[in-house]
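Every protein chain but one is kept in place in this view of the complex.
As written, the chain order gives the labels A, B and C, with residue 1 at the start of each chain.
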Amino acid sequence: MGLFLSHMKLFGMTNMQPTLEINLAGIRMKNPVMVASGTFGYGPEYADLVDLNQLGAIVVKGISMESWGGNKTPRMVEVPGGLINAIGLQNPGTKGFTEKYMPFLRKYDVAVIVNIWGKTLEEYAAVAEWFDTVEGVHALEINISCPNVKAGGSSFGVHLDSTARVVAAVRAKTKLPLIPKLAPNVSDIGAFAKVCEDNGADALSLINSFPAMAIDIETRKPILANVSGGLSGPAIHPIAVKLVYEAAKAVKIPLIAIGGITSAKEAIEFMIAGASAVAVGTANFTEPLTALQVIDGLSDYLARHKMSKVQELVRSIKL
Amino acid sequence: MGLFLSHMKLFGMTNMQPTLEINLAGIRMKNPVMVASGTFGYGPEYADLVDLNQLGAIVVKGISMESWGGNKTPRMVEVPGGLINAIGLQNPGTKGFTEKYMPFLRKYDVAVIVNIWGKTLEEYAAVAEWFDTVEGVHALEINISCPNVKAGGSSFGVHLDSTARVVAAVRAKTKLPLIPKLAPNVSDIGAFAKVCEDNGADALSLINSFPAMAIDIETRKPILANVSGGLSGPAIHPIAVKLVYEAAKAVKIPLIAIGGITSAKEAIEFMIAGASAVAVGTANFTEPLTALQVIDGLSDYLARHKMSKVQELVRSIKL
Amino acid sequence: MRIENGTVVSHVPMGPHYRVLTLNLPDVTLTAIPGQFVHLRITQLHDAVLRRPFSIYKVDGQNLSILYKSVGRGTTAMQALGTGDLVSIVGPLGNGFPTNLAAGLTPVLIGGGYGVAPLYFLARTMSQRGVLFVGGAKAVDILLADEFKAIGWDVHIATDDGSLGVKGLVTAPLNTWLKSAVGRFTPEFYACGPNGMLKAIGDLAIKNNWKAWLSLDRHMGCGVGACLACVQKVRLNGQESLARVCKDGPIFESHEVIWDD
Partner (left out) sequence: MRIENGTVVSHVPMGPHYRVLTLNLPDVTLTAIPGQFVHLRITQLHDAVLRRPFSIYKVDGQNLSILYKSVGRGTTAMQALGTGDLVSIVGPLGNGFPTNLAAGLTPVLIGGGYGVAPLYFLARTMSQRGVLFVGGAKAVDILLADEFKAIGWDVHIATDDGSLGVKGLVTAPLNTWLKSAVGRFTPEFYACGPNGMLKAIGDLAIKNNWKAWLSLDRHMGCGVGACLACVQKVRLNGQESLARVCKDGPIFESHEVIWDD
């Protein structure tokens, strides 16, 4: 009997291999750990350091219909617990990206999610239409929340009506899973989540970086050429957890949580709060192996807590 | 000639004593450095460590008409670069505060600003009416942005119409300088600043703490008894700078900047961005002498930059 | 209450899990009494905004010692402190234990883990000798037993795993002793340790109409009574209210404490 028990124990400890596999709104992933748009390039940049096949998904840097030059430099400044970036969505455009990077990405067995943006409703729709037929694209993340472009970007994401219009316009042009990416600087994230769900979103990403600013007190000039930018990194994590928790109460579609993940701890926190998957952003710069470490840490945690599937963690908060 | 120059230099270096005195919406202060509501108690708590007469102003912990018990514990948790609090506005009420603490505060030569809140419009008005006639109260800061109370608090501060109503209701009851304290979790801070100005606000405080949350991944329970709370500290500073910069573009009334000040550097950054004064919050816990250090650092900075008045720094950003 | 930069005089391990940090604090030591604590800033943690509270374990002239266990990021970072380093301290904080005992009462101290630290300061300060009950998970968690004996106290030990003294909770040897003591002694309790232990001691005191001075452990923000993070529901002359553990405590008499949250 004691022997039997200890066998059970042994079994539980050693043989239990929790499954991390998920199917997020039709996107099959080996695990729920992705890399966030703009922090991992288009794939090749980190390929020497990170085995892309081990990632849940790669979300590429934001793509617009035509190539776009972005903002002047300086484009980034480090602040305590994070950084402020104002890249300004520089990208090679739909054609440039598809020709230059899709052949590379197709060689890997990893979900590819393209982050798209436009300066007008029509541009959003056009980009969606383009990617609808591009082989190897698994889903579209709609960036309606970039704090660093004058037109488009965030200006869409902070109004319910324009958010609804963008999502509907994109929905009309593609059968790909659609993932609107929400802006953090709103007072009622639930309403934005709901309006996306109602207009055909299959999942939601939250959150994008926070409008923020740093000034050089000696020159009295803004440090970023764009004056302000978006704050990301550990500093914003507790705010992101709250937003994910609120969004989870408002919608049924799965959530991809983003914001200040540096280890499995923050990822697990996000999933308990309501996220089905997570994306690592700024931490890729600090420690390129972060996403892989999160995957391992998540697996260990599930085993330790006797969970056989990662899904058991999702929305498991105890109130 | 060389001699003359070096005299000039000497004079400039040694004798120039920049004046820090300000008159903020009729509130005379020795300097623009205040201590933020809820982080400095009612005055006596830090009096052994900090000479209250050296501060620009003391903003006391939020007061409601009747005494209020606040939230269950745990009420506070430290996170990287900040803390999340959910005190829940515990306070002795107007009568309790006035009898217990005003006699003490009147003994000091420092501006006393009372932070007020209510669960209804009527309560806000009643508290304002009470303090209108209390000797030694120099101004009222209206907390329409506390993330930690179900009713009232933030629910007022994230809607333009209710913000307008609260400010107008309070304005009708007092001649004291009125300082609405804005919520950070809005997409257009300028609109909120403007509606306060239009409804009789004499100055604005920004910002309050950010709705945020932390979860214990081992128990899967929220760490705070109130589930979520407000994030404060260095983590939020770059977001606060951006909000102050935007508010400064929207209104003419003076701004009191709050958020992650730990040294003169952040205070100066705020003033360059548009603040006429600043308040030190969480840093009082880390280092009770922070406000005094900010005052000294500000004075040194002005001398080094050959400014004779602190007002020269306000809104001096170079674009 | 003062704010003072203390120079590290010594920093030595006490068994595998605990360390004693001694700081030179001319001002803070002036008024420190048993049961009070200090609020220590760990500058090595750039991203920490809160100080850490530690009971005063010893005061020798201008030197103040704390006895601590590394349980998280702050107390782990503290291990790096070396002789000569400066540490910012706010203190002494809190009310402290009442030290002059009414005639005929026997001081009975009950400590768990690092809870014996303030009790040792108390024992060294009391004119009278008494009994110490000390409990912990393992033998290595039983601290200061010899130090208490050295100053003439009667020491009783309990460990969860029985590796030292009685196996079980510290209340076991306490109850045995109380039986034997009935009629001969009237105890007054002074306890510092986990809430469960404090509650048990408090109930025991209330049942027998004794007094129990309990040192509460709450997460703290300011440490000086300003932030209201550390409140404890109490009953003072019939009136329920919220006391600040950092300022009105950390020592409360068992009849005052309302344990409901």
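Please note the rule applied: a residue touches a chain if its C-beta (ideal position, glycine included) is under 8 Å from a C-beta of that chain, and two chains touch if they have at least 3 such contacts.
On a predicted model such as this, the values are computed, not experimentally measured, just so you know.
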item	value
Which displayed chains the unshown chain touches	A, B, C
Touching the absent chain when the full complex is considered, from A:G70, A:G93, A:G136 or A:G200	A:G70
Touch residues of chain C, complete complex, unshown partner	45-47
Missing-partner contacts on chain A, residue numbers	38-41, 45-46, 48-49, 61, 69-70, 72-78, 80-83, 85, 87, 90, 225, 233-234, 282-289
Hidden partner interface residues of chain B, rising order	80-81, 234
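We adopt the following convention: only the chains that are shown with their structure count from here on.
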item	value
Contact graph of the chains (line, ring, star, complete, other)	complete
Farthest-lying chain, centroid of Cα atoms versus that of chain C	A
Central subunit by CA centre of mass proxy	B
Intercentroid distance (Cα basis), chain C paired with chain B, Å	36
CA centroid of chain A to CA centroid of chain C, Å	47
Two or more partner chains touched - positions in chain B	80-82, 234
Two or more partner chains touched - positions in chain C	47
